[in-house]
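With one protein chain held back, the other chains of the complex are shown just where they sit.
In this document, chain identifiers A, B and C correspond to the written order of the chains, with residue numbering beginning at 1 in each.
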Amino acid sequence: MQYSTKVMEHFANPHNVGEIPDADGVGYVGNPVCGDIMQLYIKVQDGVITDAKFKTFGCGAAIATSSMVTDMVKGKTIDEALKISNRAVAEALDGLPPVKMHCSVLAEEALASAIDDYYKKRVLPSPVKLKVGHEHEAD
Amino acid sequence: MQYSTKVMEHFANPHNVGEIPDADGVGYVGNPVCGDIMQLYIKVQDGVITDAKFKTFGCGAAIATSSMVTDMVKGKTIDEALKISNRAVAEALDGLPPVKMHCSVLAEEALASAIDDYYKKRVLPSPVKLKVGHEHEAD
Amino acid sequence: MRKVYFDHAATTQPDRRVVEAMLPYLEETFGNPSSIHDYGSAAKEAIEKARARVASLINAARPEEIYFTSSGAEADNFALKGIALGNQQKGKHIVTSQIEHHAVMHSAQTMEKWGFQVTYVPVDKYGVVDPADVARAITPQTTLVSIMHANSEVGTIQPIAEIARITRERGVLLHTDAVATVGIIPVDVKELGVDLLSLSGHAFYGPKGAGALYVHKGVRIVPFIDGGVQEGGRRAGTENVPAIVGLGVAAEIAKAEVPGRGAQLTPLRDRLARGLLERIDRVYLNGHPTQRLPSHVNVCVEYIEGESILLFLNMQGVAASSGSACTSRALKASHVLTAMGVDPALAQGSLLFSLGRGNTQEDVDYVLEVLPPIVERLRQMSPLYAARKDS
Partner (left out) sequence: MRKVYFDHAATTQPDRRVVEAMLPYLEETFGNPSSIHDYGSAAKEAIEKARARVASLINAARPEEIYFTSSGAEADNFALKGIALGNQQKGKHIVTSQIEHHAVMHSAQTMEKWGFQVTYVPVDKYGVVDPADVARAITPQTTLVSIMHANSEVGTIQPIAEIARITRERGVLLHTDAVATVGIIPVDVKELGVDLLSLSGHAFYGPKGAGALYVHKGVRIVPFIDGGVQEGGRRAGTENVPAIVGLGVAAEIAKAEVPGRGAQLTPLRDRLARGLLERIDRVYLNGHPTQRLPSHVNVCVEYIEGESILLFLNMQGVAASSGSACTSRALKASHVLTAMGVDPALAQGSLLFSLGRGNTQEDVDYVLEVLPPIVERLRQMSPLYAARKDS
C-alpha cells in the first residue's frame, strides 16, 4: 500500500486513542457496512477545544486520519476547528492514496458531528451543516 | 517458418526446374494476385510420363510441392498420375504447415491441367475434371 | 525478523527453473515467432513446446486447444465475450455465479450493457453453487455457463463435473475459471467435462504475463484481441515468448509436483485454522469444511477491519490479504462473503492466509503468535468492540 511515512507513523502509534467519559461533544460517523466508523470526543473550555480522543473501526487511513484530526483540533477554537478541511488533514499526513481520500472526509465529518453535538448539548443553534445522504452519512 | 527438412531440401535445391520445349502437355494454374503460379510440363510416351518440369512463382511451399510433384509423376502412367492427391504430395514432403496446404492443392491442379492439355492436344476426351471458380482457378 | 509469505492466492514466487528457462528468451532468442527466419523459428518452437506442456498439465487432447493470453483476467474476458459474441445467433443469455472473480463478473456486467441477459446463481453459506440452480437458470437462449473451479478467496471447490453433465445435456457451453486450481490441485478438462478453462502462470510458480484459455476443438469463439494471425488468428499481439516459455516449464513442474502439494499443505492449513479459532475469540472460518483448496484459510475477525490487521501483520513480516488481491485496495466488502450470507460488518474483518509450497510449520506458528496481540490492540481502538462490551 502506498501510504506515506507519516500515515504509517500515525497508524502504527496513533495519538489520542480512547474515550472522554465527560466529553462536551461526541461525534459518530460512518457505518460498519462501509468499513469505517469514527467516534470522536471533544472537551471544550471557553470556546477552545482542550482535548480530543477517538475510537475508530477502519483501515489504516481511517486510523491515521483520526489520530491526525484529534491532534489538529487541540488548542483550536470551535470556529477554527470547523475550518479544518479534509484536505488539510490529508495534507498534514503528507497525502493519502486517492482511494483513501474518503477517510479524510470521514475525519472532517466526525469532527463536525462532535461540534454539532456540543452545540446541541448546550441547546444552542448549531453552526454545523451535517452532510446527509452521503456514503458515510452522519449518525 | 515451420517447414519440414524435406520441404526445405526441395525448396533450396528443387528438382526438375525448367521447361520442356516439345512438351506433350502443359499445365498452368494460379495467378499472381494470389501469390502462386505453377507451370508444369510433361512428356508422355505410351501412356507413361517420362519427364516433367516446372516453373513456379510462389512461396517456399509452392516451389517444394512443384519439385515433389514432378518427381512423383515421372515413370507413372497417366491414370496413376491422376491419382496423386494433394495430400500425397504434402505427405511426401513430411507435411506442410496448415496455411500452406493450398500449395499442394495447386500442385495437384497443375498436374491435372497438364494432363488435360495432353488429352486436348491429342483431341481426345479428357478424363480430367478441372476445378473452376476456385481461389487458384485453372487457367 | 521472520518473513512469512501467506499470500499465494495473490501471486507466487516463480520457480528457479522457470526463471532459468526464461532467461535465454529475454535477450538472446528474441525473434518474433511470426517471422520466417531462424530468429522467428526458434521463438515459435519454444512457444509450441510450452503449448504442449500446458495442454498436458490439464489433459487437453490437442496443444492447439491452448491459447496463450497475458493473464487469467484476459483469459476470462476472452472466454465470456468471445463465446457470447460468437454464438449470439443462438441466444443472448449466459449463466454465472455470484462469487466469480471480478474478471468474469465484470465481463458479464459489461455484456449486460451490450444487451445480453445474465443470471447470477447464488451459493450456499459455504460458497457452493447448487447444480440444480444452474439447471434452472438455463433457457433456450443460453449459450454459456461460467462457474469457477475453486473460489480464490475462500477456497471452496465447485461441483464442476456435475454442472458439466447438465450443460452437456442442455447443449450449452461450460467455462470454468481455474486460475485458483491449475497447478495447485489436479485439473483434468476431460474429467471436469468443460469446454473452456482459464489458467494463469503466476498462480502456480510461473511468471506474470502469461495465462491461457483452453478452448475445446470445434467451439465457436471470436477473438477478443483483434489483429494479426498469432494464436491461430484467435489472439493477436506479439507473443510474450519468455513468459510463455516460463508458463510451459511451470506446467511441466506442476504436472510432477501437484499430486504431492495437497499432502504438504493440508496439515499446515488445518493447523493454522485450528490455531486461529483457539487463540482468538470471535473468529469465524469461511468456506466449505472439506470441499476446499489445501492452501486457503479465510477467516473473519469480528469488530475490526481487515486492512488494518494486514498492515500490522506486514510490520511483523507477515504477508497476507483480505481476499481477492484485486479488491484489496477497494472499499467494498468482498462480494464472495456477501453472497455467502456473511454479515457485511463482519465481512470487513476478513483475512485470507493462502499457503504455498515454501511454507513451514514454523511459519504457521509464527503467525499464530503475532496475530492475537494485533487483534487485541485494534479491538481496543474499535468503537464496535467497546459497544459490544457495554451491552
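Keep in mind that, in the parts below, a residue touches a chain if its C-beta (ideal position, glycine included) is under 8 Å from a C-beta of that chain, and two chains touch if they have at least 3 such contacts.
Since this is a predicted model, take the numbers as computed values, not measurements.
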Subject >> Residue of C:Q141, C:N314, C:T360 or C:Q380 touching the missing chain in the full complex >> reply: C:N314
Original post:
Among C:H149, C:H202, C:R261 or C:H335, which residue is in contact with the omitted chain in the full complex?
Top reply: C:H202
Original post:
In the complete assembly, which of C:M22, C:L199 or C:L268 touches the absent chain?
Top reply: C:M22
Subject >> Chain not shown: contacting residue from C:P242, C:G349 or C:P383 >> reply: C:P242
Subject >> subunit B residues that touch the omitted chain in the full complex >> reply: 1, 3, 8, 11-12, 14, 17, 19, 28, 31-39, 55-60, 62-63, 97, 99, 102
Original post:
What residue numbers in subunit C mark contact with the hidden partner chain?
Top reply: 5, 7, 10-14, 16, 19, 22, 26-27, 30-32, 34-40, 70-74, 76-77, 101-103, 106-107, 109-110, 114, 200, 202, 207-210, 222-223, 225-230, 236-243, 307, 310-311, 313-314, 318-322, 324-330
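Going forward, only the chains that are shown with their structure count from here on.
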Original post:
In whole angstrom, what separates the CA-based centres of subunit A and subunit B?
Top reply: 86
